[in-house]
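Written below as structure tokens is the structure these notes are about.
The other protein chains are all here in position, but one chain of the complex has been omitted.
Up next, chain A:
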């Protein structure tokens, strides 16, 4: 059993200058118990397709899927 004893004395921050906080990131001044940050960014080389413009694949039961509205998606009957 591990006992972790924290004594929070004065927490005073003068100034913070940040250019960017990226996806699934955090900037915090204070306490936190549990942090889980996940970021998945998929741009593999094969994602660049140079050739005839084939349509992007449709999933099974595409009429029930969440597509982009107003972009040619078949509306549910």
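The rule we apply is simple: a residue touches a chain if its C-beta (ideal position, glycine included) is under 8 Å from a C-beta of that chain, and two chains touch if they have at least 3 such contacts; residues count from 1.
Everything below uses one rule, namely that contacts and distances are computed from a predicted model.
The complex appears with one chain absent; UniProt names that chain "Spore germination protein GerPE" among the candidates "Malonate transporter MadM", "Branched-chain amino acid transport system permease protein", "Monovalent cation:proton antiporter-2 (CPA2) family protein" or "Spore germination protein GerPE".
Taking the whole complex into account, chain A touches the unshown chain at residues 1-43, 47-53, 55-60, 62, 65-68, 70-73.
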